[in-house]
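I'd like to ask you about the structure that follows.
Note that one protein chain is taken out, while the other chains of the complex remain in position.
As written, the chains take the letters A, B and C, and residue 1 is the first residue of each chain.
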Amino acid sequence: MLGNTFGRVFRITTCGESYGSGLAVIVDGVPAGMKLTNEMIQEELDKRKPGQSELDSPRKETDIAQIFAGLGQEGLTTGAPVGIIVYNVDRQAVHVEQYRKAKHLFRPGHAEYTYFVKYGAHYDWCGAGRASGRETVGRVAGGAVAKQILLRDNIEVLAYVQESCGIRARRMGFEEVKKNYRKNPLNCPDLEAAEKMIAKILEIKAAGDTCGGVVEIIARGVPAGLGEPVFDKLSATIAHGLMSIGAVKGVEIGAGFRVAGMKGSECNDPPYIENERVRFRTNNSGGFLGGITNGEDLVIRMAVKPTPTISLEQDSFDKTTMREAKLAAITRRDATICPRIYPVAEAMVRIAILDALFMWRGWEGVQKHVSA
Amino acid sequence: MLGNTFGRVFRITTCGESYGSGLAVIVDGVPAGMKLTNEMIQEELDKRKPGQSELDSPRKETDIAQIFAGLGQEGLTTGAPVGIIVYNVDRQAVHVEQYRKAKHLFRPGHAEYTYFVKYGAHYDWCGAGRASGRETVGRVAGGAVAKQILLRDNIEVLAYVQESCGIRARRMGFEEVKKNYRKNPLNCPDLEAAEKMIAKILEIKAAGDTCGGVVEIIARGVPAGLGEPVFDKLSATIAHGLMSIGAVKGVEIGAGFRVAGMKGSECNDPPYIENERVRFRTNNSGGFLGGITNGEDLVIRMAVKPTPTISLEQDSFDKTTMREAKLAAITRRDATICPRIYPVAEAMVRIAILDALFMWRGWEGVQKHVSA
Amino acid sequence: MLGNTFGRVFRITTCGESYGSGLAVIVDGVPAGMKLTNEMIQEELDKRKPGQSELDSPRKETDIAQIFAGLGQEGLTTGAPVGIIVYNVDRQAVHVEQYRKAKHLFRPGHAEYTYFVKYGAHYDWCGAGRASGRETVGRVAGGAVAKQILLRDNIEVLAYVQESCGIRARRMGFEEVKKNYRKNPLNCPDLEAAEKMIAKILEIKAAGDTCGGVVEIIARGVPAGLGEPVFDKLSATIAHGLMSIGAVKGVEIGAGFRVAGMKGSECNDPPYIENERVRFRTNNSGGFLGGITNGEDLVIRMAVKPTPTISLEQDSFDKTTMREAKLAAITRRDATICPRIYPVAEAMVRIAILDALFMWRGWEGVQKHVSA
Partner (left out) sequence: MLGNTFGRVFRITTCGESYGSGLAVIVDGVPAGMKLTNEMIQEELDKRKPGQSELDSPRKETDIAQIFAGLGQEGLTTGAPVGIIVYNVDRQAVHVEQYRKAKHLFRPGHAEYTYFVKYGAHYDWCGAGRASGRETVGRVAGGAVAKQILLRDNIEVLAYVQESCGIRARRMGFEEVKKNYRKNPLNCPDLEAAEKMIAKILEIKAAGDTCGGVVEIIARGVPAGLGEPVFDKLSATIAHGLMSIGAVKGVEIGAGFRVAGMKGSECNDPPYIENERVRFRTNNSGGFLGGITNGEDLVIRMAVKPTPTISLEQDSFDKTTMREAKLAAITRRDATICPRIYPVAEAMVRIAILDALFMWRGWEGVQKHVSA
């Protein structure tokens, strides 16, 4: 209860699970007068689609987005909430039966035990239910709407795989990332490092195992002044949004955990004035001072754990008898979720930024930008 | 706007700033029939008081907590919201004048530029205003109320300094931490490591600089099943709460950022059955599966940046003329905020856990535990 | 923004408009283990369907409800949010063109001027858009879910037309209302009074005009103790919900506006004890003391204004030129909305009661009742 809505004044509410009929999002706070098409939503959804490379699960989901509410007769938004639905297509009876047969066994690293505890015997045991990665369809569709509104303000958000299997991409700026990050199936803009990561991932995959990584999100063009002290700092609502993504175990901004070993004189970003605008020579702050944006790029990272489903036998237990048991290897899985999770990170950060922008400018202010 | 409330059904709303008359918290969701005294609040407030050692700022705040609402004639809670006020005592005119003189100059690493952008010429320039560490008085007082309710369920939360200046405490369990973490001014339970950290901090302080660290929070006794999928996972609301503390630049749970280099077979915590209860041999998950508690200890870490106020000259700019300028060394400051921020971390985690417990048990269920 | 969600911990979020592709509701807070079928939703939707008698608009909407999310493989709820979609069927191009032609003209009593002011030139001009009565499809579908949960607690809510055209039904108890209120197209349980009302309504309709009425809602079986002081009294959240229905201009509970002329000694309901339970000899309070339920029937009334669309020429103005103009008679309309608005009132009251019940019992408590 309460858990399926994100955002305060620009907000998404989602529903849908792995083996239900469909997934949907209702996007509240969409100003009137903006062009919004199925294709704009589809473009984002396609980024998170499985089966795009040998790094992903072989599940085939075409994920066709249909905007069914919120558009006027001319196809422009009207100020009404936007409704988007995506029907589940690849729900084969054979897979349901596989899940049914194994439903008494806990899959290590998965949410099914905690869902079982919370919802009781009638929790959704099929394909991880609402805890499945498919849940993110609604987030990404909602984020696609946010993207269109932010673009009118020249606010761009992108996320890419920065690290995997102990290999880290070299530091690069927003423009270089933007140019290269979608050139390989891993969505890592350091093309050389990416090759090494992919080789390593495939090696791990061949051994029946999986791996995690770090996804970095950069937001460019965010005006200074966004975020509400003290509990709703934009850094805090972004952390909330990213940590709510399954598989994410850590969130940091700017220098992040490195600040633990820094001195104040190193960590403070020295300011200077450029064209009558305040700039900072370094960005250890990640674009936030007191949790409010300072006009620099927002830089956020999140830690993604290895896919828990592996092709190796594991210790487990039977949820019904509460006895220990062995879980056999499972083959239909992602070697790493990193290349599919980055659009979800983009979506959450976009929604959080837009929500803060709405608090600042109000409906009137945001709408003025949109229809202009 | 909206930003001064934390929690959904158990919630705190705070006000007060560095150089106002006082700070207060209204705690909503306090069940009836519980003993609650000024001393219980005071005990927690005293943990965050400045001037406790040479690591802290010399500001002297006695911080006397007064419960002024929410108690019946017998001194027990009544179900009404609890109001607590702490008057600011150490507000000397001389300090106000110091701040007034320097108010046009941006202090690197501080929130004053972003507050200036957001609130305009009339932002609070005195002692960092609402962005001051004094703001946390309300959080800690609210957390003290949460603590009393959680204790009735045998839920204990503690936070300690795990790392500073590149020195890290050895791993230790809840009981060992509990026994030792308050034995030194740094609140680090590895007494040997603490000595080294303190020596290093004092060395850095002597050089006019400051340092940061990592605070770890452990929660014991949290029942399995807390947290609301998908956006209000308990891990996400805790991340929100911790990232909302000034100076925090990262939050991670369990293995945290280390998952980026792990394999699925390493990262998955193997389950076993002990006394008919599910346990896990490792705790890489930090006590969360799918963001819902799994019955193990919650383990969370947050990165604390070095105090931005340093005794060294720094590059700055004049907020009124937008010209570059130099900021002189400042002497009244904390060498590190770590030993004073841990009670704030405890408070935020307690409030988030209790809020999730309320969602689960309802007022009726929580109250039953309290008055029993 | 923010406006399309109702409820705090049991909540509905709706989208969809008069001439969009479809309408949907996401219901958050549905406990696991409950049977929920399309037919259960359909039964409630059918109550608000137009074209059921000569009192209604001739618009033909079959309104087929499809639950597309929130059900497990056995058709039981799983704790995940429930998604329900209803596609708009009767969207004929000819009607769109009629609306397009007249869109510059303000229809007196309608929301289109205020939507125009709020959303600008791109507001939805077709069939009243989101301000249309069709918006209530989502409310009623959401209320149908609430109904199923409440039934497990033996909480029943019914609404009926109590007054129209100056004719008022005689006072009757819950059982008598329940037995008779659906026996005529007006949904008025005083069958004699209903006949007179219907005759009068048809007479007014024949003259090209419309009429309003009063709908009374009775809730039986609501336990004492629901509602949160001080702002979220259950009486207040119900008033919020009912006043949010288009066409509603007043809400009262118990003796309502009659209290203005009563003395304290008349208005106070004398208590007595029956089977060790507190009862009251009268119900001027409408079942609320201090906004919290007292165990008696909840009795609420709402005033419904006459349908603003009439078959008579009216003064109007052109929204684009801001000049006065005449609006011609419109024929496709409801003579009175009363017989179609009662299921919406039932839905809103059910949702508000269930939301308060969730606050009281928590997810755990509500779920226990559901799966039992």
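Convention: contacts are C-beta pairs under 8 Å (C-beta built on N, C-alpha and C of every residue); 3 or more make two chains touch, one makes a residue touch a chain.
Keep in mind the model is a prediction, meaning the values are calculated, not measured.
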item: Among C:57, C:88, C:148 or C:293, the residue in touch with the chain that has been omitted; value: C:293
item: From C:20, C:83, C:241 or C:339, residue that would touch the chain that is not displayed; value: C:241
item: From C:109, C:185 or C:221, residue that would touch the chain that is not displayed; value: C:109
item: In chain B, positions touching the absent partner; value: 1-5, 8-11, 13-17, 19-24, 26, 28-29, 31-33, 66-74, 76-83, 85, 87, 96, 100, 115, 118-126, 129-130, 358, 363, 367, 371
item: Touch list for chain C against the chain that is not drawn; value: 1-6, 8, 14, 106, 108-115, 117-118, 130-131, 135, 163-166, 204, 209-214, 224-225, 227-233, 235-244, 246, 249-273, 276, 278, 281, 284-286, 288-295, 303-310, 312, 314-317, 322-324, 359-360
item: Positions on chain A where the hidden chain makes contact; value: 8-9, 80, 229, 358-366
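The rule we apply is simple: only the chains that are shown with their structure count from here on.
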item: Centre distance in Å when chain B and chain C are each reduced to the mean of their C-alpha atoms; value: 45
item: Whole-Å gap separating chain A and chain C, where each centre is the average of the chain's CA atoms; value: 37
item: Residues of chain B engaged with two or more neighbouring chains; value: 8, 229, 359-360
